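A single protein chain has been omitted from the complex, and every remaining protein chain is retained in its original position.
Each chain carries a letter (A and B) given by its place in the written order, and its residues are counted from 1.
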Amino acid sequence: MSIGHTLLGLLESGPRHGYDLKREFDEKFGHDRPLHYGQVYSTMSRLLKNGLVEVDGIESGGGPERKRYAITEAGITDVGAWLAQPEKPEPYLQSTLYTKVVLALLTGRSAETLLDTQRTEHLRLMRILTDRKRTGDLADQLICDHALFHLEADLRWLELTAARLDRLAAEVGA
Amino acid sequence: MTLLDQKKAPAATPPGPPGPTGFAAWLRDLALGIRFAAGGGREGWIRTALTAVGVGLGVALLVTAASAPHLLEERSARSQARAESAVPGGPDARAAKTDTSVLRVNAETEYRGRTIDGWLMRADGTRPALPPGVARFPAADEMVVSPALKELLDSSEGALLRERLPNRITGTIADSGLVSPGDLVYYAGSDTLTPDNGGHRIAGYGDPSEGEEMPPVLIVLIIMICVVLLVPVAIFIVTAVRFGGDRRDRRLAALRLVGTDIRMTRRIAAGEALFGALLGLLIGAVLFLVGRQFVGHIEMWNVSVFPSDLVPDLRLTALVVVAVPLTAVVVTLAAMRSVVIEPLGVVRGGRNRRRRVWWRLLMPAAGLAVLGLTGRVDEYSPVNPYPIAGGAVLVLVGLALLLPWLIEACVNRLNGGPVPWQLAIRRLQLSSGAASRAVSGITVAVAGAVALQMLFAAVGDEFTRMTGQDPSRAQFYTFSEKVDPGAANRTIEQFKATKGVKRVIGKVEVYVTRPGKFSGDDVRPTTSLIVGDCGTLRELAQIDSCKDGDTFVVHPRNDKEMSNWVDQTARKGKEVEIGAGLGGKPMRWTLPADSPTVTVRRDPMGEDSWGIMATTGAIDPTTLPGAMTQSQIRVDQSVPDVAEYVRNTAARIDPAMRVSSLTSVARDEKYASVQRGLQVGATLTLLLIAAAMLVSQLEQLRERKRLLSVLVAFGTRRSTLGWSVLWQTAVPVVIGLVVAIAGGLGLGAALIAMLDKEVTDWWLFLPMTGAGAALILLVTLVSLPSLWRMMRPEGLRTE
Partner (left out) sequence: MIPVGSLLSADSLHKAYGQTPALDGASFSIHPGEVVAVMGPSGSGKSTLLHCLAGIVTPDRGTITYAGRELSAMSDAERSALRRTEFGFVFQFGQLVPELTCVENVALPLRLAGAKRKEAERTARHWLERLEVDDVAAKRPGEVSGGQGQRVAVARSLAGSPKVIFADEPTGALDSLNGERVMQLLTEAARSTNVAVVLVTHEARVAAYSDRDVTVRDGRTRDLEHAV
């Protein structure tokens, strides 16, 4: 996730202090990983250097952290361009799980147990996320759903692989 | 033209190739439907088969009905062929004695409720005329019998009858001499028959005159029976055409998905129905032809039929052949109008479209009006059958039309109740159409039957004589023209010796006239002379003292005029003439002057006989010309077959002796046969309707297989669902029966008013309600096994 673009986007609704920016970010996007204040500071200074934000005002008697930032025209254009550009879909072609399964087969360990263990772990996480969805707000639900759908995809792969373990063993073993 | 125009039109990029229009489109879609019906896989075949079998049954019945005219014609022709030929020269002319003439006397008898026709015959010459179907004239102590009678005589059941007809069987009567295969007839030879002891000389056989015209009242009855039996058959055919309609609609929805329009789907459906109906015609023909082969072996309520008599009337058959497929198409198109088949499913318009009542009421009202305006049918003028049949059809069909509205209206008001009731009612509320259709058949049949039964009861006194006989005093009456020495005494003694007989009254009766010349205008005073023993005479008149040799003059009770008339012949101390007008010299006898005058006593026959009564000591009965021996017999009715013992004794005394049983009601044979016909037809019709209800019930269960499994899953008792099936059948049937009984009573009352009679019994519909209940039970019971099968958990497994 591009933190710079996210902070820029948050600024578009009006000028803010760095501290307010952090708080708003944490509230909306940072459930799992809150932003460090230093991260905000370094990002803002990079944006200032690039002319995407400007200092709107400084609170009297304050340090650098008391600056109020505002977005520039260039900044608005930059946010627009970022939103318009589609994200590159993740190809998932390098899978640790697949590597583990093949290695288990090659070394004569039980690939089935490996898959089952993984499956259980996936489902455990899905349960936790489902439970969080129950108590969370809409933002929470959407974020959890995103994760759940991915986990479900993984699970399907696990099941499919489990069903085809014999053939895979024959191919990698030969 | 359209096709050509389109071809010539410039290629204006039409969206697709132009399809045929108008008639061509019709033909194409019908053909497509037929192809679907024929090649629609298992599902399509089941549907087509159901329709075809249903229509086939209906067609077989219709064709059988169409054979009735020919059947009746053939039967009456054969019946007339074996009647004696008319002798030219008026009703009193007698056949002359020739080489071919035959003396015969009717020796009809009855055995366990069945009538056996028979004649004693004696040839006058060497080449006696033979009745049809008989190859050789029976000699004395021989007889020729019909196959059915032979079978009866050979069986253990006929042992008592064999005693009565002991003659050696020398041959059987061929079919040409029988009215029906079950006809019981015999011709027995005699060497003692003379014109004096009852013999009647005939010149030959075959009565070329027109058959007896049916009384108008009977014609009205027959018209009603045809209407009552055939309207339900028509309704059944209409129902059969719609068998499996729900599934078909779903298949048609799939057709809509690939681009057929609504009109095309309707025509395709019509094509499917047409195929089923055509197949049904074929099945009907096969059923009729095959059934005809077996009909000779079947006897139902003493009705049997020769296969060769079952030849359908050509015009009526043509009508069936044309009307049935046409009905199939029209009914399907009409049914499809309330259904919108969308590409993704079927929308039934039935629920939005409320049934309107006014035009449904119009029809039965119009029917009653027609019947009312037809006016009175009197007993002798010819009847115009069309308004009667038309009016009755309007009433009955109108009832069938009224029923769907009424069922809907009733069911929508019902609510509450236990679970099975609720399930059934809700089901009917959602779609009562299928139920109404099946039940409308019952309605017509029952309404018609109720009307007919009322008519029968009211018309009854025309055919059923309330005889006024007193069966507690005597149960049998015999009558013989053979009077030989001591006939009366012997008759009495032999009957007294018969098993089960308690009391016998026997008398010899002859007409006596006043001697002298009378001018043409004056009627010769005549009365009867009754000879019997004192016991007998006491039964016939209020006699205080009686000893052998006494004579009496018997006057009617409270009838001066008739008493005077008796006295004009029975002049005490004067002569009377016996046997005047029989040809030959009449006998003269003097009535003793000291004969007391007494009042009559009603005899067990319910008759008063007055005139002269004499004991056997006063006059020898064997010397009386033209006398008849009569006896009245009282039996112990707890003795089984007592009637057969009495008849056997009678046959031993004189094979030509008539024996009739005295019951309060004696039925006219023709009337009885009409009623038998109604019974046979009503049974077949009700079975047919039960079949239709069963098919739609089973169809519905199959549709709900999954739902039933789900209901079982959450613990529904079998009995709960069983009861709901019962209610679902019972509610419409009960409503239908109420309509039928109300309509039937109305129709019956109208018909009775038309015949200028009184309604004698308003409760005749009770047996029909029993039949309705039996039908409900039958349909429910037969559908239960299928319900149990559908309730198995396998239905839960998703395919």
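Here is the rule we use: contacts are C-beta pairs under 8 Å (C-beta built on N, C-alpha and C of every residue); 3 or more make two chains touch, one makes a residue touch a chain.
Model, not experiment: these values are computed from the prediction.
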Contacts of the hidden chain among displayed chains: A, B
Options A:26, A:116 or A:171, residue touching the unrepresented chain: A:116
Listed residues A:3, A:70 or A:148, member touching the removed chain: A:148
Of B:427, B:507 or B:647, the one touching the omitted chain in the full complex: B:427
Touch with the omitted chain, as defined above, among B:22, B:516, B:640 or B:715: B:715
Positions on subunit B contacted by the hidden chain, ascending: 416, 418-419, 422-423, 426-427, 429-430, 706-707, 710-717, 720, 793, 796-798
Residues from subunit A at the interface with the omitted partner, ascending: 116-117, 119-120, 122-123, 126-127, 129-130, 134, 148-149, 151-152, 155-156, 159, 163
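One rule holds for everything that comes next: only the chains that are shown with their structure count from here on.
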Centre-to-centre distance between subunit B and subunit A (centres being mean Cα positions), rounded to whole Å: 93
